[in-house]
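As you look at this complex, bear in mind that one protein chain is not there, while each of the others sits in place.
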Amino acid sequence: MSATLVLGGARSGKSAYAERLALESGKEVVYLATSRAGDAEMAARIAHHRERRPAHWQTVEEELALAASLRAWSASNRIVLVDCLTLWLSNLLFCDGREWPEVGAVTLPERFHAERAALLELLADAPGDIVFVSNEVGMGIVPWGAVSRCFADEAGRLNQDVAARAERVVFVAAGLPLVLKGPRC
Amino acid sequence: MSATLVLGGARSGKSAYAERLALESGKEVVYLATSRAGDAEMAARIAHHRERRPAHWQTVEEELALAASLRAWSASNRIVLVDCLTLWLSNLLFCDGREWPEVGAVTLPERFHAERAALLELLADAPGDIVFVSNEVGMGIVPWGAVSRCFADEAGRLNQDVAARAERVVFVAAGLPLVLKGPRC
Partner (left out) sequence: MSATLVLGGARSGKSAYAERLALESGKEVVYLATSRAGDAEMAARIAHHRERRPAHWQTVEEELALAASLRAWSASNRIVLVDCLTLWLSNLLFCDGREWPEVGAVTLPERFHAERAALLELLADAPGDIVFVSNEVGMGIVPWGAVSRCFADEAGRLNQDVAARAERVVFVAAGLPLVLKGPRC
């Protein structure tokens, strides 16, 4: 198996790039969406992504149990496209409905730790190929509010941990790829 | 004709790099400013940029009708330096004085769509060289508020569309260029 991480800012073209990778693999593609259509704006974004994808791709939705879903769908003749890790992380941070403090230390939900560990463990033995899409969120001004800072910290840490286990890491800006790890082409 | 996109964060040195490109082209340079000195801070920023530029460069100001202005100024013996696309986009988003909602879907001004389409069309047949400066704004925490998110989305989409039509795309960080597309030097 082989894991690829496609990293980029908002509207950097990272999803379209990851979709091309999946398409060009020649394998059967499973699209694993981590988002939920919570409001009209989000629904519009999801619809926009869906229109672009080939109709024969299978779509699976999983907001929290990413490792279990990958374990179920990953197979040697398939490529699973996970779009995206950052939304999954955000789902986990808010999964138990807690109140977040404005300042001070934050305790993360138990499930966050369990699901995160399960994902990293899976990367050692998934049978098929996986392409992860993830956001770079740490290159702006450090945001006010403990929750935003905690989110930025966890998103950055997750990107580092997945990148360390991936065979290939590609940074996308303005739709153009820059290989950070692995073969250049 | 040849288009170059110089992309970078705030105070990344992208304008200075673009100015060097223009200077080194050996062509007559037209500096096309998209900003307006709306307040004292903006006026100071504009003055700072102007001091750095050679006195014999012609300066043209155009806040909205970028394609028309490029069509008028682009010529085979000239290079037009557009600084910057992001400000032009912002001018267009606010050009009809509308109220922006805090949440929910946003309808963009008619003129935004028309000017944007005109720019992309022009890139296919401008007679002379153009260097575009543009901001990367999508690598921080996704901002609250529909207008900031919409701006980030549109800025990212425009960068992708211009990058796809440019012969050369250069990412600038800490004043140093990183070629994303086209010849390395």
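Assorted remarks:
Note that the chains are named A and B in the order they appear, and that numbering of residues resets to 1 at the start of each chain.
Going forward, a contact is a pair of C-beta atoms (placed from the backbone, for glycine too) under 8 Å apart; a residue touches a chain by one contact, two chains touch by 3 or more.
Keep in mind the model is a prediction, meaning the values are calculated, not measured.
Of the listed residues A:87, A:155 or A:174, the one in contact with the hidden chain in the full complex is A:155. Of the listed positions B:1, B:65 or B:173, the one in contact with the omitted chain in the full complex is B:173. Against the chain not displayed here, chain B makes contact via residues 8-13, 39-41, 44, 135-141, 143, 148, 151-152, 173-176, 178. Those residues of chain A that touch the chain absent from the view are 5, 7, 9, 103-105, 136-142, 146, 149, 152-157, 159-160, 162-164, 169, 171, 178, 180-181.
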